[in-house]
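First comes the structure, then the notes that go with it.
All protein chains but one are shown at their positions in the complex.
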Amino acid sequence: MHERLSFFVRRDSPIHRLNPMTKVVMALSLVLIAFLSPWYWTPLALFLLVIIPLTLLAKVAREYWSFIFKVILPTVAILFLMQALFLPGESKIVFKLFGLEVTELSAQLAFRNVTRIIVMISSFTVLLLSTHPSELMSDLTQRGLPGQFAYVVISSLQIIPQMQAKAQTIISAQRSRGLDTQSSFFRRVSGILPLVGPLVFGSLVEVEERAIAIEARGFTSRHPKTFLHQIPDTSTDKLIRWILAALVLITILLRLWPS
Amino acid sequence: MRIEIQDLYFTYPTGVEALRGISLTIESGEQVAIVGQNGAGKTTLVKHFNGLLQPTSGQVLIGGWDTTRHPVAKMASRVGYVFQNPDEQLFSRNVGAEVAFGPKNLGFDIERVEALVGDALALTQLSDKTETNPYDLSATGRKMVALASIISMDTDIVIFDEPTTGQDAVNVRRIASVIAELRRRGKTVITITHDIDFCAENFERVIAMSQGKILLDGTANAVLGQEETLARTYVDPPQLTRLGKRLGFRDTVRNEEEFLDALKR
Partner (left out) sequence: MAIVNLQNVTYKYPLTDVSALQNISLKVEEGEFVAVIGPNGAGKSTLCYAIAGFVPHFFKGELTGTVEVAGNESINSTLSEWVLNVGLAFQNPFNQISGAKYTVFEELAFGLENIGIPRAEMKRRVEDAMKLTGISDLADRSPYSLSGGQQQRVALTSILVMQPKVLVLDEPTSQMDPIGTREVFGVIRSMAERGMTVILVEHKVEWIAQFADRVIALKDGGILLDGAPSEVLTSPLLPAHGFATSRYTSVARKAREMGVWNGENLPVTLDEAVEGFSQRVKGIKS
């Protein structure tokens, strides 16, 4: 059982050492540039020339590709097909599939949209692979993100795996009372309540206790918070963020420029 | 209904070898307590009795049934398992429905289910709470509902996992009387417990486990008197046993009766 839910992979790399905010800005910039740039091949170029080098620089290439193949590729393949088959457009028909037509135009649009999505998912994946969630949330909180939001994110990451363990125990307990988890009858709705019920009600009890516990440690104090860890924010970080902001601005200008 | 364990080994998927060669027989109607430190393998062992876990090697026979040949839902007709935390079991809108869940799953007809539910509620002193939502009851009440839900299944073997944790004296006594009644009905009762006094006062046979093996297995008096061996699995002897030892009694005493008898001599 995983003790925690997270993408984060501990490596010693220049990307890991960057300030979390810098990496957030990087991810957002890549997404904005991919979606706003007027040049058709932008997303693909970003993928080949920026994303892939980043994964190598951050030493997370293997985890990145594993995630891409297992999760992203099937999804984008379906997305591509959906768009290619159903987007309207009058142009040359490239081929037919199940009586539906793929035209040149729809294929182009589908390709562009799919590459944009790949850039979006990839940039956030690199962010999450190279940034510890606790550090990310702490940095954002220090910059003004509400503490409660950060708490919800981090505690969910740690507590959901614990709930998985709890769910397993509930299943065992109900099986021990004769609940048949193997027959097709199980799929009826009434078979779900004995499993979901205890999970929900039991969690409500736990949530109240946890609320008391964090309250007892000043969670709702109005005091300005302090932070145990100081997360370095170097001049390199600041420079990178300014450059990225400038690139996004240029992209927007290029798009708005009538040509 | 006899429980036969032959040379049982079990390793979790994580690689932890939790049971390392357990062999034991529990005859019909015995009252057995299993004690030992956390991680000794007590819960792992007991989960083999109803098939929740299957042996890595070795055999578990419940009344002749090989647990690898019957699904857990079927084993539930012979072995009832009361889990430690009632909140991981309770889901029905009222106590009556909750207690009826088990026997219904076992396929009993409606009259038998009603009779079993009525009996279980009477035994756990919940007869007046049939319409109450289990989550409206206190933690004590919910524990008794969990007990009733398993008793109503009328299994020959009943397993209790830490039945007295967090319970007050009154409820511990109630639980003890439920166990006594089950004994009177000829059921086999197996319990895992850290409460060594509760164990001494209610169980005839004690099995002490340590690191996946059985350290001691015998009558309560025989086992609970072996302080040094029990200390290896972080089990303290019962209060009266300790007192008897300090006073130099020849025999091991485990409850008030035996203590006072020994004192008079």
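Chains here go by letter, A and B, matching the order in which they are written, and residues are numbered from 1 within each.
The rule is simple: a residue touches a chain if its C-beta (ideal position, glycine included) is under 8 Å from a C-beta of that chain, and two chains touch if they have at least 3 such contacts.
These numbers were taken from a predicted model, which means no experiment stands behind them.
> For the chain that's not shown, point to the residue among A:L32, A:I154, A:L193 or A:L247 touching it.
Residue touching the chain left out of view: A:I154.
> Specify the residue from the set B:T155, B:N171 or B:T191 that touches the hidden chain.
Only one of B:T155, B:N171 or B:T191 touches the chain omitted from view, namely B:N171.
> Counting contacts across the full complex, list the positions on chain A that touch the omitted chain.
Counting over the whole complex, chain A touches the hidden chain at residues 3-4, 132, 134, 147, 150-151, 154-155, 158-159, 162, 206, 209-230.
> Can you list, in ascending order, the chain B residues touching the missing chain?
Residues 37-38, 138-140, 165-171, 194, 196-197, 234-236, 238-240, 242-243, 246-248, 256, 259-260, 263-264 of chain B touch the chain absent from view.
One rule holds for everything that comes next: only the chains that are shown with their structure count from here on.
> Going by the contact rule set out above, which residues of chain A touch chain B in the complex?
Residues 166, 169-170, 172-182, 193-194, 196-198, 201-202, 205 of chain A touch chain B in their complex.
> Inside the complex, what are the residues of chain B that reach chain A?
47, 50, 52, 71-73, 76-77, 79-81, 83, 85, 87-92, 101-102, 104-106, 135, 149-150, 153
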